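Missing here is one protein chain; the remaining ones are kept as they sit in the complex.
In this document, chain identifiers A, B and C correspond to the written order of the chains, with residue numbering beginning at 1 in each.
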Amino acid sequence: MANKTNKLKFLTHPTFILFLVFVALNLFFAFSTPRFFKLSNYMNIIRQSTMIMIVGCGCTFLMMTESLDLSVGSNLALSCMVYSFLVVFGIPGLGIGPLPLWAAGIIVLIIGGLIGVLNAVLVTRFDFEPFIATLGVMYIGRGLALATFDGKSIRTGFPDGFEVIGNDSILGVPYLFIFVFLAIVIFSILHKKTLLGKHAIAIGCNKNAAFFSGLNPKRIVTRLYIITGCLAAFAGILTASRLEHGDPRTGTGFEFTVLVAVLLGGTPLSGGNGTILGTVIGALIITVLGNGLNAMDILKFWQIVFKGIILIGAIVLHSQLRARRRNALIAAGTKA
Amino acid sequence: MKKLLLTVLVLIIGLGSVFAAGEQEDATEYDHVIGKIPYTFEHAYHQSVCREITEYAAKMYNTKAVIIDGESSAEATLAAVENLISQGVDGIALHCGDAGLSAKAVDMAHAAGIPMVTTLIRPENMTAPHIQPQETPSSIYMGAEAARQWKAAHPNTPIKVAMLNFGGIEQVWDMRTGAFMEGVQSVDPGAELVTMLNGQGSTVKSMEIILDVLQSDPDVNLIFGANDEMALGALAACEQLGRGVMDNGVPLTEIIAGLDASSAALVKIFDPNCSFKLTHGAVKDIARAEVDTVMAMINGEIPMDEYTETRVLSPTFDFWNTTIAEGQRHLETNFFYEGDLEADVKAAMK
Amino acid sequence: MNNDVIVEVRGLTKEFPGVKALKGVDFDIKRGSVHCVVGENGAGKSTFIKILTGAHRRTGGSLKYNGKDFDPKSIREAMDNGISVLYQELNVVDDLTTEENLTLGKENTKWGFIRKSEGLNKTMDIIRSLDDSIELDMPVDQLSVAQKQVIEIAKALSTDCSVLVMDEPTASLSEDEVRRLFLTVKKLKEQGITIVFISHKLSEIFEIGDYVTVFRDGEMIGTKSVPEIAGYDDAAGCPDTFDDATVAEACTELVRMMIGKVIVQEYVPSTSDYSTKLLEVKNVNNRRLKNINFELYKGEILGFYGLVGAGKTEVGRVLYGIDDYEGEISVNGKKAEYKNVIGALDAGLAMVPEERRVDGIFGQLSIRANIPLMRMDSVMNSGLISRIKENRLADKFMNMMSVAAKDREQAVAFLSGGNQQKVVIAKCLNRDADIIMLDEPTRGVDVGAKEEIHEIIRDLANEGKSIIVFSSELPEITNLCDRIVLMHDGNVGEIMKNQKDVDVDHIMSVVAGG
Partner (left out) sequence: MTGKLRLPRFQSQLPILVGIIVIMMIFLTIVSPNFLKAQNFSNILLKIGIYILIASAANLIMITGNLDLSVGAVLAFSGILHAYMCKHGIPIPLSILITCLAAMTWGVFNGFTVGKLRIVPVVATLGTMYMAEGLAFLIARWDGGTNIMLGLPGAYTRLGRYMLFGKIPIIIVLVVIVAAIFLFIEKKTKLGRFSFAIGDNRSAAELSGINVTKVIIILYALSALLAGFSGILQSSRVGLAAPNVGRMMETYVLIVCVLGGTKMSGGRGSIIGVLLGAAIIGLLENGLNLLGIEHFYQEVARGLLLIIAVIAQKNSKSVKS
């Protein structure tokens, strides 16, 4: 009996189905166009979904607790700009010259964390809807990113090594892949093996249980916002390095891309369990879809339409699967 | 459940093979495949460029052009470059808004042995052929002409300029807004730039902004939009306020200038009673120059890693110095225009 | 100081704004005993439990734990002191595994990483003794409700607790599971753990209980040892298990204590001639109900009486189209085929739900806006809401039910509980349905208003409406109803006709399962 349910569980697990969809998409594109199924193209796909995956790791946790963060895109842009600014100009106001990369990186991560703190304060202390709070912060962040260098890009005067983490490889493996891999591993461990992940699930899934078990939801949500802020800042540093310039317009619409990736990955907006792996596959699906449709030379506007259909279809499928599982369990429960 | 999954899988693979059959055909049909990355596919101008490139490459070189949108974003442009490189296209034409990113893209393409040509925004490293539409002189000319016309009609009114840009892209200043101002000041050194705001390339946004600008400074009499959409928005705002009119080419309220020389703009420009009077731009010549240069590199006629600048005129169209027939020809060759400009102007006047 | 006593309660009081939930309670809980606490809803037993477990702070009196004054500020603090609770609602996290649930909130960690808890084997033994099909790595959402409950029990036990409070632990367990739970309880008792056991299934007390404390209206009515209740003066002569007759008799005695002296007020028979059968329920079964049969006549007030959990509310939910059922319901001679509330309303039924905060009131809306919501036509004038009609309607019901509010524009959330209830009833009455169901119509309503509501119900019956009242207050039932359906554990025990000298003892023995 137990074995049987385990097998069944594996087959109907949303993440597995998502993976099948991913495989099917790849097959489809591979058969449709000779330009798709290439190792170099897959390298691109991973490279292009790097930021979504890295930030998505944090957002998955946030959404597990029934929160969300719309400020990640502008946080990313602000970090990209501030990082570039610090390594090129330093802090002119304090008479500090160009900073070394690591120092600028640390400052940027702190700023990203502070944006997380701002989100968290609004959500937990002032009791904002996460949607509204992070929307406000999104505007502020975008404005500040643009204001950093009067709306212009920073593209000269970078020190040596600026572009290394975003472009170079070690033993043939791009640094970006290593970061993504680390992020996935670290957050999977956080999810499965640490208090933070477990408590995040508990809060999103059953507030009462969390309360009676003596958890402090506010503190956990605050931590998650800070982590997400730092991740967005880190993605900003990577973006700056990858683009080899500081671009204040980068990351426009990024927040919704991440949101969609996390949703596709099976983390519902209403909280509860999600999986990092799901988010990763969700991010890959989004990227593969864009990449493959481009390779097939499908008009961009059809791609937007497909995006909408797939989003709604996937969520409907998810909710049906969930309902099906639940009903099956209830039926099993009453029989027992 | 399993049945459903199986059906979906079969369906997808089946569809895929159908597409694949079609695809194999056209792959053998063409001699080469080139990639084109427009700044954003959402603007009429860039869509026209892409269309011209596709048609011209097919006709002249039996070459297929693959379009991947740059989405006016650095990441999307970079991703498009990466994807085209891995798809193994024979050459790439890039129009990107950032000189730094252009340089990086050129390096990446060269590393993969793929020739690349850049357009409009000159890459910093200057190691690949470049197509340079002559926007700066045209913008200067346009500014000067607008100022002249205003001064001729209102010698005693100081010129006050308002501008709409895309928000902080420096090249737009060099080639469009700044150059326009330079032209204005060459005629009237006392001309004042009242404000420059971000119209986001959108007609509606520009309309709202110009309404506010004219409120705060009703004396504004020269408005420049860094593309035609924004100029049209400015015009709509003026019309809303009962302005935006001319007396058979004699400015009454203000003069509006745009950029791209699209059909929507020319219809206004040749309307003698409308205050939108100047624009410049070219599609065909730029698109063809891009294709020609890429193909020349593919065929080994010019080196791919040497900076050459192909200058393409950006002809100016204004009410006073161009004829409607010239406008008609321009639209036909550049914007796939099939109508009759004169008739359209008449229709729009009513 | 008495070493045998683990919890000593003296003069304990708890006041909420406007309500005295505990009015000075005294009793002792003996170390290592199974101490049962019984009482109807609102009797104060859950308030007492909440004070003991740190969910509420007391307002007066003293509570000693292990001889020391004990005033826990949080559930956590109580837990740290060895008092664990097993709650009534399911408090497991579906998306975690058994193991993760067991350790939630008290993980063994190092730098934030969860380490294997050593105490888990002990917990696992407890689980296996209850249900051997549960594995540590099973996701909880694959378990049945009963299995989840088992995990909760195990979780509560897994802390080093000396007092374990079980709040209706058997409510959703099967008989087999209950038996195994009781075995566990006995084992725990042998280990010296004190168990505070709350249950509405009184017979259970005689299987595992040592002492029983009865609460009523915020007061402690009595604490007795189980043999004493069962009629054995001397504990030594008392057998391990009691025979059914003894249990039934003892249960009746407990019910008597819980309900107190039933003042049977003057019952006025309604004018119904029992000629028109409005509602007929035949062989209705579902998850909670077993073979329900009854009928309702025009102009009659039918009462459903039973202890908490007997299935009264479930009958209401089936009739109102909320829950699924098997069997047949006919309204007005026609088979009812509705599957939702709208259908039930169209068929001529309306209900005042039990949980007014969750299902009844619209807190942010005014009284005026609340009342017409079930039948907007009553305030519409050629398709539009007429403020005049609304005001008139609101005034009518506010007068009729003497709703104490500043005025009709007051948001319902700011009314007292009793007045909120009146608004909910008014909303339902305004529906003008033929069959009106009221689930606990006067819970939390003060005495004067209670009588008013009863009067309204009688008037409605006299106007020809048929009323079903679900209540766990016996005086209300005997005072109001023409016929009484006595429920016990999802069954209809008996349908009896009300009369002036109704046999209260008999009622008690039926609802106690006798």
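Observations on the structure shown:
Please note the rule applied: contacts are C-beta pairs under 8 Å (C-beta built on N, C-alpha and C of every residue); 3 or more make two chains touch, one makes a residue touch a chain.
The structure presented is a predicted model; accordingly, all values stated were derived computationally and were not measured.
The missing chain, though absent from the view, touches A, B, C when the full complex is examined.
Among the residues A:Leu39, A:Leu94 or A:Ile304, only A:Ile304 touches the chain that is left out of the figure. In the complete complex, the residue from B:Ile159, B:Ala264, B:Leu278 or B:Val312 that touches the missing chain is B:Ala264. Checked against the full complex, the candidates A:Leu122, A:Ile154, A:Val258 or A:Ile276 give a single residue touching the omitted chain, namely A:Leu122.
Residue B:Asp344 is the one among B:Glu52, B:Asp271 or B:Asp344 that touches the chain not shown.
Listed for chain C, the residues touching the missing chain in the whole complex are 320, 322, 341-342, 345, 351, 353, 358-366, 369, 373-374, 376, 380, 383-385, 387, 405-407, 409-411, 414, 427, 431. Residues of chain B that touch the chain left out of the display are 42-44, 47-48, 167-168, 194-195, 197-198, 202-204, 207-209, 211-213, 215-218, 229, 232-233, 236, 239-241, 263-264, 267, 335-336, 339, 344, 347-348, 350.
On the side of chain A, touch with the chain left out of the figure occurs at residues 122, 126-129, 131-133, 135-147, 150-151, 248, 256, 259-260, 263, 268-270, 299-309, 311-312, 315-316, 319.
In this section, only the chains that are shown with their structure count from here on.
Chain contacts in this assembly form an open path, with each chain touching only its neighbours along a single line. Taking each chain's centre as the mean of its C-alpha atoms, chain A lies 46 Å from chain C. Averaged C-alpha coordinates put the centre of chain B at 73 Å from the centre of chain C. For chain A in complex with chain C, the residues that touch the partner chain are 1-2, 5, 9, 189, 193-196, 198-199, 201-202, 204-206, 208-215, 272-273, 325-326, 329, 332-334, 336. Per the touch definition, chain B reaches chain A in the complex via residues 1-2, 5, 8-9, 12-13, 15-17, 19-20, 23-24, 27, 41, 66-69, 72-75, 78-80, 82-83, 85-88, 98-101, 104, 124, 167-170. Chain C contributes residues 74-76, 79, 85, 87, 89-96, 100-101, 104-107, 109, 112-114, 133, 135, 138-139, 141-147, 287 to its touches with chain A in the complex.
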